[in-house]
Structure formats: structure tokens, C-alpha cells
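A single protein chain has been removed from this complex, and every other one stays in its place.
A and B label the chains in the order they appear, each numbered from 1.
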Amino acid sequence: MTNSFGEFKNAKLFFLIGTNMTEAHPVASYFVKQALNKGAKLIVVDPRNHALARKADIFAQVKVGTDVALLNGIMYTLLEENLYNKDFVEANCTNFEELRTAVMQYPPDKAAAISGVTEETIREMARMMASVKPGMLCYTLGLTEHTSGTNNVISVANLQMLLGNLGVESGGVNPLRGQNNVQGACDMGALPGTFSGYQSVTNPEIRAKFAQAWSVENLPEKPGLMMPDMMSGLITKDVRGFFIMGENLAGSEPNISHAEFELASAEFLVCCDIFMTETTRFAHVILPSASWAESEGTYTNSERRISRVRKIKEAPGLSKPGWWIIKEIAKRMGHDWGSNSAQEIWDNEISTLTPLVAGVKYARLKQDGLQWPCPTLDHPGTKFLHKGGKFTRGQGLFKGIDWTPPAEIEDKEFPFMLSTGRRLVHYHTRTQTARAGLDQMAPEETVDISPDDANTLGIADSEYVRVSSRRGSVKVKARITEEVPHGLVWMAFHFREGNANWLTNNAGDTTTKTPEYKACAVKIEKIK
Amino acid sequence: MSKNIFIDGKPITFEDGKTVLQVARENGLYIPTLCYHARTGPASMCRVCVVEVEGMRGLQTSCSLTPSDGMKIQTASQRVLDARKAVVNLLLANGNHDCLSCEVNGACELQDAAYHLGIETPAFFVKEYDERDASAAFIIRDPNKCILCGRCIVGCNGQVVNEVLEFGYRDSHTKVICDADLPMGLSTCVQCGECVQLCPVGAFIEKKAVGKARRWETHTVRTTCPYCGVGCQLELHVKGEQIVRVTGVEGAEPNQGHLCVKGRYGYDFIYSDDRIKTPLIREANGFREASWDEALDLVATKFQQIKQEYGPNALAGVSSARSINEDSYYMQRLFREVVGTNNIDHCARV
Partner (left out) sequence: MPIVTQEMIDRIIHKYPQKDSAALPIMQLIQAQNGEMLNREALRAVSKATNLSLNHIYGIATYYTMFNTKPVGKYHLQVDTCVPGFLHGADEIAAHLSQILRIAVGETTSDGLFTLSTVQDLASCATGPVIQVNDRYFENMTIAKVDQLVDALRKGHTPENDPSMTVYSECGILLNDRTQPDCRTLAFYKKNGGYRSLAKAKSMQPKDVINEVKEAQIRGRGGAGFPAGTKWSFLPKDDSRPVYLICNADEGEPGTFKDRQIMEFNPHLLIEGMAISAHAIDAAKAFIYIRGEFAWIAKILETAIEEARADGQLDHVDILVHRGAGSYVCGEETAQIESLEGKRGNPRPKPPFPANSGLYGCPTIVNNVETLASVPYIIQHGAQAFKKIGVPNNHGPKIFGVSGHVNQPGVFEYPLGTPLRTILEAAGDVKGKLKGVIVGGLSVPILTAEEADGLLLDFDSCQKAGTSLGSGGIIVINDTVSTPELALRTIEFYHHESCGQCVPCREGSRVIENKLRGIVKGRGKMEDIDLVIQLCRTIPGLSLCPTGEAFSAPILSMVTKFRSEFEALIH
């Protein structure tokens, strides 16, 4: 997030696209609703009429996978009606002409035809955003889990730059992170192309710095594989040894049958986890790790805030903290590392090698933690980025984006679009929530279907139906709800039985390889 | 020029924008309150925080009283104490405030007020008991302990804005209702537990905490929630190795005390019998338990062997977006430094 949760309360407008905070980020949704009670405006762009959509001043019920067209239509209106922030664009951005050229291909009537949102609504959104500032734009996986994910993200950045809503308090482009420490895992360099703090592996000076700190001759310069390629590499034998730390890929990856085939093909699979999962079934070695509340450490949340996690109990049996396990493997491969606690790792290694968090030490993480960038020991941390329109790379770069449809769309055989996500009381594959009594509130998966479609298919509420895609088929209870429009069905991936990922498509975004969880074609059948 | 008020004759400097109650509290003076909470603000309903102000007719609620320079305030005059005693006695008379097994014993604001006023048993009784509502997954409601302070209602409608709780009915039949007066378990309540956190008495309690510990047996540890990317700050109330309850840290960034159902009630997976307790090695007919040395040696040997035979890029690792930063840092270090590949990623895209 460029900005912080604490700024929600003073936002005058929210533009929420592909984010159902009420269920996926409940506490963030409280802040949105508090601002609404104080008079803030709300625009929601989503295929589903979810709880916040029902509170919106403008709700654009967009067709799945048409965000770029809609956003271009909004930007067309901003340009055509001269509503964009010229001062901001001229002072802080470059490549405006490319954006203009691209956007001008999407007059609102064309954007309307693609997105299913009326021309008038598209224009109203543009006018409201231009007149009510500052506006915070928030998104979640509804925008990124598409083959056009990267383009979607660039488009919302284009929009906020055009409005001058970047580098200001209570504005910004704010992706809400799904998992507690996704932000941290990225920050720490668990990415194929960057060391900690987004320091590129292709930069020789950076490599030299790390090589020296780690006492090795040199470090690999070629960016590595992204996870989907690692998985497919297991089949092609390009990847033979695979180490999975605390993830249940056999439940959370798209197209489960295929994912399981990939895992089963591994020559040597090591899983480090706290529970046996669908994934550990394929492991050759399973290493028991300490869980949350069993080790000291830090998490970094969506707003770049580094906070402490504390130990209140010993891990059961022989379980050990993850860092200890990794360190022991390194040791047995001939590398003896000095740090002996999470604090030593952070204070002596991470913060000394990572300018982004150079000012962060455990001693400073007492209360509310610190938000990066925090380059020096006396730096207070950074509430929002790009203050005064100063971007990391100098000027904000506009990029013209063209709309492309999802990889798979409805057809005669598979006439429904399936979109997926999370529900409030569960978390991912339920390894935790199922063991904390939350099944009481949601005991099984459902397929959410509109009253209209249920009626046409003769399906009653809570009736078991069969949902099938080109990749798989599940039996699941129907939940009839006005949240989903005609033609769309919606499922989550919390339960093994009826997991949406038996059906989802592993086609992914070309840049990030993020799979298109949000769109695939399915059919629904009554069970005779 | 600093401005002063005089509380019980003692001059106290105050800043504009604060109430008399806030000024008193900041100076370590106890004025009992029931309906006031820093997050829900002054409601002026319980009337237990009243004080006497020179030159003002009637007793004033200190929670809503704006100080002015030179204001003379009595917090413990006979009139004030009589009024407070009357209020507390009325509340005690009209409920079932039995502290013996109450989960909130020791952390109850009504109990504190009675203690400071020297009320040992209520002066009179008028009791009608209502049913406890244990229909919901994680929250028990006990209307007999409810003092109708309204904090839960402001919390539910104004803070988390889930719009489930409300005052229903009126006069002494007023009660806190869920939706159209449904049992909580049948209502639209999503069990965020805001009401539990704001309740000054034992009218909303955590089901999971019942019988686990007295309030004075637990200590608190601040930590970060293990679920979504908001990163809510939690206070774990711990007895021995057991988490008895979880509350949101008041005033903390980013959550300001709020939590959701997962953060507040989804903690006990760590105690599950399903936990993996030893390293496991696969054999033909399943997994067998192993020592750390054996398991780690096996991993290191296999990794070395693959690296030597097929090159470092034949190894790949996925770090955890659930685990701590230090683990992820070590994962990438392992692959980059020890294995010699950039094949390191994590599950960022789910």
C-alpha cells in the first residue's frame, strides 16, 4: 500500500475494485464504513454485489475480467471532460501521450459494451472521483488474479496519477495483502529476482555486497523461476529438489488435479509445516516447525508496517522455528551462519544489508512498529509513499494499456463464469481455522448462484449440485444469493470437498505468473 | 497561558478539547464510569461519573463536561457520592450481578464502582431474570449482567458498522437485541467480538474463555495477528502456556482495538493434537518418525547430490507468506548463497 490504514478515516472517497474487504480484510472494512458514516463517498467496482457494494454511492457491477476496459472508459471521461489533474500530471508524470492514445480507444460506450457497466455510470464515476478528493483506491486479488493482472494494476496506477491522488495523505494505490506476511516475504527477497529490500540480483554491486556479507565468492545473477514454473519443472525434471515452507500448494494452486500431479512428480520434496496437509502427502521429508506464538519474530503488514510477533509457549515435541531449520540445513551443506535468534537475524543481517529497513532494529519495534522506508536509526518510518509526487524512479510513468479478455470465457458447454475468493470465517485451506472451531460458522463449501439462474436450473437453496470445468468437477451445495449476478457463480477454496481449485484455470499473467483464479468457465448440473 | 481547573481543591492544568473526565484520569484521579469508553465516547447515560460544579445547577456528567478556566469541581462531595451510590445500587438491584463465577470478576467496571463506593451488597432487590443466550459460536450474552450502557451498540453500529446490535423495547424492559430480537446465533452477527471487548461487565463474554482462568491469573503479551494482511495488533491473555482470550490492542496502529472473528477466536489451532511433533521421513508404507539429525542430514545430502548432479537450478524453494520475515530471509539466503540459485519464490499470489 502506498498509504496507511490510519488514513482511511480522513479519506473523502474510496474506489474499491476487486476487493471484498468485509470478508477478506474485515478490520479494513470497518475503517471504510467509519469514513462513510462521516460522509465519505464510496465507489465499488466488482462483479459481486457484496456488503460494501450495497453501501456504495456508485456500484459498478462489472463483468469478470473487463477491468481495463472500464478503467480506460473512466480515464477517457477524465480526459474528454478535462477533469484530470493537469498540474500533477505535468509536474510529476511522464509518457502522458501514450496513455492518451491508449485511453482514447475506449470511449464510454465501448467500455460499457465490454464491461456491462452503463456509459452513464462510467461517466458518473469519473466525475465523482474528479470532484471528491483525496480518494483512496484499494484493490485485492480481484484485480491481480487475472491473465491481465499486471495490466489491471498499471491501469489503476494510471487512474490515480491522472487524478493526482498519489503522494497525498488519504489517497494512493492500496493493494490489501491477503496473507499476514506476503508483504514481508516479498520484502525479504523470497522472490526470484530480488534480494531483501527489492535489491536486484542482476545488479553486480548488490550481488557483491551480499556475497561479501555471506562470505561467498559470487551469487547467481540470473533471476530464478517463479512458483508455477517450479511446479511444472517438477514434471519436466528441470526441478528435482523442492523445498516448500508452510504452504499447502495442493489446495491453494489452481487446477488441483494438475498441481497434485506436479507435486507427485517431485524427485525430492521437503515440506516444512505445522500440520499434515494435502501437500505433505507428497513429501519425502517433513520438518515440524514452530507456529505463530511459538517463536519470536516480525511480520510486515500491507501498509509496510513491521510489527513484532512474540512467543508465549514452546513449540510441541521436537518442532523448531523455521529459521533454525534452514540454518541447520545450510550448516550441513557447509555454511555456518552466525545468528542465533530472529532478533540477531534482523538486527545483524537484514537491517544492515537492506537500506529500506536500515533504521529498523528490534529495540525500536516496541509498540506500533515501524513502516518502511526507514533508512536510518532516527527515521520515524513512512506513513505514505511518493510524498509531493516524488516517485521512486523519479517521475510517475504512464503506460497505455489495452484490454484483453480472460483466458477462458463462457461457451455453450460451460455457460457460467466461475470466480473465486475467500469467506470471512475461513482462511485458505483451513489448516488453522478448522482447528479453531470456525467450522461451526461455515461447515462446508457452497457455490453461490443468482436466484435467476437457480430458478432456470430448478435448483433449490442448499441443494447439492455438480459444478464442472474443463479441468475437474465437484459436488457442492448451492447457495442462492443476490450477491452474484446472472451468469456468474462464485466459490472459495477453503474445503477439500468442493474446493474451487479443482475447477480453476492455471493460465497466468505473463509477467507475474499469477494464475487466473478469478475467471474460468463452468457448467452447473442438478444431481439426479 | 495555561488554564486550570480545580478538582477537589487541587489545581490541574488542562488542554482544550478534553473533558473533565479525561483531565481527571490523566492526573490519576478515579471517577467511576460505566457507559464511557475512549472509543465510543461520552454517552451521559449511566450517570455514575457525575461531579458537582460550583455555579452549575444539578450534577454534571464529567464524561461530557467541558472544562473552563477556573472551574471548581467536587468529585467526592456527599451529594456526588449519594448520587453515585444510588445509581450503582439501582443497577445492582435490577440484575444478577453475581461475581463469584463471573468471567469478568476482577476486570468489571461495575464491580470497581461498587468497590470504590463501599457497596458490599445492594441496598435493595428487584429481580427478574432473563435467559442467557449461548446460541452463537463464540460469544455468550447474559442480559442479567447487562447494565444497558450502550457501548456494544455504539461499537457494533459506529465502529465495526456490522449493524446487528441495537437497543430494543424501552423503559426497564429495554434490552440489547440482535437484528429483530433474534438469538445471536441466528442473527447476522459475524462474531467480530467488538461487543465483548467494549462491555464493561460480564454481559458479553468469550465462550472459549469460560472456566479457563481468573482475570488476575493471566498476563498479556502483545503480538501480531496470524491471518490477513491488515496485521492487527493482538493482546494475548495467557495463563501458563494457554491463551485464555484475545483482545485487540486499544489505540494501536493499525487496528485501533478492532478485530475480526478469525483474529479474536481463531487462535487455538496451535494447541491442536494434529500438530506435527517430530521430523518425518517417507518410507514405502508411509512416514516414520526421525530425529532432527537424521532428517536434516537427509535433506542436506539430497540437496547436495541434486546440486552436484544437475546444477543448482535443479533445486527450488517456496517460502511462506505466513511465517516470519526472518524465515523468509533465511530461505532466500539458503537458496542464493548455499544452493546457488535464484529459484526462490513464495505464495504471494493467492
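Everything that follows uses one rule, which is that contacts are C-beta pairs under 8 Å (C-beta built on N, C-alpha and C of every residue); 3 or more make two chains touch, one makes a residue touch a chain.
Worth saying up front: this structure is predicted, and the values here are computed from it rather than measured.
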Neighbouring displayed chains - absent chain, whole complex
B
Options B:112, B:166, B:250 or B:289, residue touching the unrepresented chain
B:166
Using the touch definition from the top, which of B:53, B:178 or B:347 touches the missing chain?
B:178
If I consider the whole complex, including the chain that's not displayed, which of B:45, B:107 or B:221 touches that chain?
B:45
Touching residue (missing chain; options B:71, B:148, B:236 or B:290):
B:148
Residues of subunit B (touch criterion as defined above) contacting the omitted chain:
42-48, 50, 57-59, 61, 64, 82-83, 86-87, 90-91, 93-94, 123-124, 126, 147-148, 150, 157, 163-174, 177-181, 188
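Operating definition for what follows: only the chains that are shown with their structure count from here on.
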From the C-alpha centre of subunit A to that of subunit B, how far is it in Å?
28
Taking the touch rule as given, give the residues of subunit B at its contact with subunit A in the complex, in rising order.
137-138, 158-161, 190-192, 208, 221-233, 236, 238, 241, 243, 252-255, 258-263, 265-270, 272, 274-282, 287, 291-292, 295-304, 306-307, 310, 312-350
